[in-house]
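Of the protein chains in this complex, all but one are displayed in their positions.
Just so it is clear, A, B and C label the chains in written order, and each chain counts residues from 1 on its own.
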Amino acid sequence: MSSSYGKNIRVSIFGQSHSEGIGVCIEGLPPGHRIDMEELGFFLSRRAPGQNSYSTSRREPDVPEFLSGLVGGVTCGAPLTALIRNTDTRSSDYSGLFDLPRPSHADFAAQMKFKGAQDVRGGGHFSGRLTAPLCIAGGICVQLLKKQGIEIAAHIASIGGVSDALFDMANVSTEDFKALSANAFPVLNAESGKEMLKLIEKAKAEGDSVGGIIECAILGLPAGLGDPMFDGMENRIASIVFGIPAVKGIEFGNGFACAALRGSENNDAFYTDGETVKTKTNNHGGILGGISSGMPLIFRAAIKPTPSISIEQDSVSLSKMENRKLKVKGRHDPCIVPRAVPCVEAAAAIAVMDALLESKMYKGGY
Amino acid sequence: MSSSYGKNIRVSIFGQSHSEGIGVCIEGLPPGHRIDMEELGFFLSRRAPGQNSYSTSRREPDVPEFLSGLVGGVTCGAPLTALIRNTDTRSSDYSGLFDLPRPSHADFAAQMKFKGAQDVRGGGHFSGRLTAPLCIAGGICVQLLKKQGIEIAAHIASIGGVSDALFDMANVSTEDFKALSANAFPVLNAESGKEMLKLIEKAKAEGDSVGGIIECAILGLPAGLGDPMFDGMENRIASIVFGIPAVKGIEFGNGFACAALRGSENNDAFYTDGETVKTKTNNHGGILGGISSGMPLIFRAAIKPTPSISIEQDSVSLSKMENRKLKVKGRHDPCIVPRAVPCVEAAAAIAVMDALLESKMYKGGY
Amino acid sequence: MSSSYGKNIRVSIFGQSHSEGIGVCIEGLPPGHRIDMEELGFFLSRRAPGQNSYSTSRREPDVPEFLSGLVGGVTCGAPLTALIRNTDTRSSDYSGLFDLPRPSHADFAAQMKFKGAQDVRGGGHFSGRLTAPLCIAGGICVQLLKKQGIEIAAHIASIGGVSDALFDMANVSTEDFKALSANAFPVLNAESGKEMLKLIEKAKAEGDSVGGIIECAILGLPAGLGDPMFDGMENRIASIVFGIPAVKGIEFGNGFACAALRGSENNDAFYTDGETVKTKTNNHGGILGGISSGMPLIFRAAIKPTPSISIEQDSVSLSKMENRKLKVKGRHDPCIVPRAVPCVEAAAAIAVMDALLESKMYKGGY
Partner (left out) sequence: MSSSYGKNIRVSIFGQSHSEGIGVCIEGLPPGHRIDMEELGFFLSRRAPGQNSYSTSRREPDVPEFLSGLVGGVTCGAPLTALIRNTDTRSSDYSGLFDLPRPSHADFAAQMKFKGAQDVRGGGHFSGRLTAPLCIAGGICVQLLKKQGIEIAAHIASIGGVSDALFDMANVSTEDFKALSANAFPVLNAESGKEMLKLIEKAKAEGDSVGGIIECAILGLPAGLGDPMFDGMENRIASIVFGIPAVKGIEFGNGFACAALRGSENNDAFYTDGETVKTKTNNHGGILGGISSGMPLIFRAAIKPTPSISIEQDSVSLSKMENRKLKVKGRHDPCIVPRAVPCVEAAAAIAVMDALLESKMYKGGY
């Protein structure tokens, strides 16, 4: 435990990379909402593999079958369960890995925990493939949140050290979102995007991989969302975002940069904008004391380079307790950052939906 | 909700800065363990205010009274509750703040959430003072974990841009801890410590404040601790560490730095050390797939500068919806980072204790 | 775990019969509500000991001190903590019991679980005394529910086989409640009440005790409260009511009686009463599919006779594993049923409050 998240909406993710299927069971979805399947399909396609040079050549349609929770495409208040069949699996690729853990993969830790019972094929339950059901749940929440006036978008803030422009934290608007969601490689600055792609191509050519940073903005959040201490918006978002494989850090607002500042530089001055209270700067990233301030909620997540590389690496034979060389076979993304962008949006959407349902701010239905 | 954390150990923190008292109720403590009150007292003293130039002059003994859960100083399996009376309170200092929220404090967000019912005195339930009960719970967990061979220590990694040395992530040992816990201003490099103190003094003299970064290491963790997805060690630790006021970011292992690396640089090669499997580097910070690898667990938390500064700031009158100038009165830390160090250790200890009790790796009692 | 209950309101009870104090920490109380302390005091007095012939002679004022969660007597959104000091304790009474478990008390089971670390004094955390903090939390919920138009009352349905009249399940009204809450020995039929008292006196004179049944009605519940399967109103109420020591059974509506009926006898026919849908009978006790139907919610709880009796009983020496005779010393109620009545109301109030906060039916505040 726990492959499920949330209190007022509960998202339970199941499946292994090479099991019969993967999927999600969602409890607590407000009833009476029609799911736009086309929109959801587009959302899922943004993380789907096999689309381009920088993602794995594994091809899967990944069209979810909805087993429960809907009547005529409308949520009925019962748990919604969606299933994606695993089709294009090549388990033989992984057969050798039981004894030889891949560096910086979950293989070794899983072996220590599950004593060999774990499913090693394709990383089993630890596979990045499990972000597909996360995106189903998140994509549905994105649609529900839109009805509440809340919109979420993320972009590639950096890859391999090449930086994109960042959101103007105090003034980011849905205008800035338009270019992103439509784009399979979402960046604010097209030029840096091209540089990033070059970097990825180079890494791929050399059998290597690169990491990056994703920045996410949530707009339209009412002020007063979230709770003190351990259910603050930071806690809620962090505890789900770290559920995305390869995330090694998260920061809100100006994040780690605040550590080098003085209070007089970091504090966000209040001012009135008509009947609304805003802050001139937004170093707090829209969260004060764990609770939304009404300013844009901004966070960044660090994504490590894909651990699967073709270059030979040092590992050990767990059975013989001897050092060994390892060359990882199989198909892998030289950079998972672009495909992780919708996953970060999905995670954020679920966290916000859960906080919203717990608060008394959820408008209408249910 | 939620001012409580944990599933197999449950820590519920209560109180406001100026209420009758603050405290903690801890469910799930293994029975039969004697609490070393002297050791706990020392742990609490590390975050206590009024000790030195860089902390608030508010003086409180903060000696907890144990109301339940102990028989003759030994845990009895019933919830342990500890109470700290609030004595040296000057509510008058805060009387004006109801209408005029302090920039980058929780005041405004709390007003939006609680509609004026919240306790504004001293920040109420949002006050840093609530980290005292967190440290009671954490200090007890530190003692229980030591019996399991698990030790935790944190130090000031940077303040206002001045950096301390960092832990050697692959080789940090309890040797490195000795200098830290004894030290009210815990740094690995004494020289940088002196520079930091100068920075703090300067900020204080100018009525300003500074932020910093805290680095924490957890040693002796068995491999295989933690769970996939949303109960990984990162998720568990992040969701409690963000409960410490002023934390704006967290990273594990090399954290955000991994984003600029290639897989071949970031991957941690395995090797055998006798019957143990180790990694040559520890960029993964002791966590793979959310599960402990047996290497030191390393994380860093960004602490923003104390928002309370004497310098005049811009705020608004919430009743009149007009812009206003604000000068924050009261006694405040020019830098809370040193006092936050034991809080970070406490949070980590509680998260590890919870994961340990959920796993089948907790040795002995209960 | 778990001495805490609830998801959207969380009630954590702490303390042992002879610890420094007992109390409760309540998270999730809607802010902005003034607690009527006089009304709460009266509610608590209904379960207070030492009032009359049929309760223990242990006398304690049991006036709670509110440590947090209130500002000027009004809930502020922070966890509310109330403390009752243990004063009139005679631990010596219990010193011998460590080795000699009292029949039908928790002593033996606690020893098996806590291996001797448990607090045996007065039953420790298992003492009926812990229902005092339950009544604090419940008494507060009773006040909040009243503002929502929801009222709760319970009465003694039977003692030692002598039955009171039962609520007319389909037509019970707040009129029927008036006589009850004011009465220290709440019954619908005064004559049967007198008989019950005689029974209790007789049992007391013979150093024995008697059990009974408590019936509880909840009026004003909106239809549609509760959730399918494991969060139905039955599940929610049962899981807290069994937290009251000595409860051995619970039934809703006609309960066990339905087992002997045919569907045509047990089904509750619908009819319209103006714009409201009602049922002619109420065998379903106001709950269909776990969800409130808008009819009165009715349940009954079976309370076993106080296990503490002065008559000599058979026990064993746990250290010597030999059979022993035991005479229970100390002060005990010959019948706890009357004092359990407000406890049942309190438990019901907490369960309803939690369900109400989870639903979107909670009106106003928060």
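The rule we apply is simple: contacts are C-beta pairs under 8 Å (C-beta built on N, C-alpha and C of every residue); 3 or more make two chains touch, one makes a residue touch a chain.
Just so you know, these numbers come straight off a predicted model, no measurement behind them.
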Full-complex contact with the absent chain, from C:Ser3, C:Ser17 or C:Ser192: C:Ser3
Candidate in contact with the missing chain, chosen from C:Ile9, C:Leu40, C:Leu80 or C:Ala110: C:Ala110
Full-complex contact with the absent chain, from C:Gly21, C:Gly122, C:Gly139 or C:Gly212: C:Gly212
Residues belonging to chain A that touch the chain removed from view: 1-4, 8, 10, 12-16, 19-23, 25, 27-28, 31-32, 65-71, 74-81, 83, 110, 113-119, 121, 124-125, 365
Contacts of chain C with the absent chain, listed as residue ranges: 1-5, 13, 101, 103-110, 112-114, 125-126, 130, 158-161, 203, 208-213, 222-232, 234-236, 238-240, 242-243, 245, 247-256, 258-272, 275, 277, 279-280, 283-285, 287-294, 302-309, 311, 313-316, 318, 321-323, 358-359
Missing-partner contacts on chain B, residue numbers: 7-8, 78, 228, 358, 360, 362, 366
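As a working rule, only the chains that are shown with their structure count from here on.
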Chain located farthest away, centre of chain C as origin (C-alpha): A
Most centrally placed chain, judged by C-alpha centres: B
Chain centre separation in whole Å, for chain C relative to chain B (CA means): 39
Inter-chain centre distance, chain A versus chain B - centres from mean C-alpha coordinates, in Å: 26
Chain A residues counted as touching two or more neighbouring chains: 228, 358
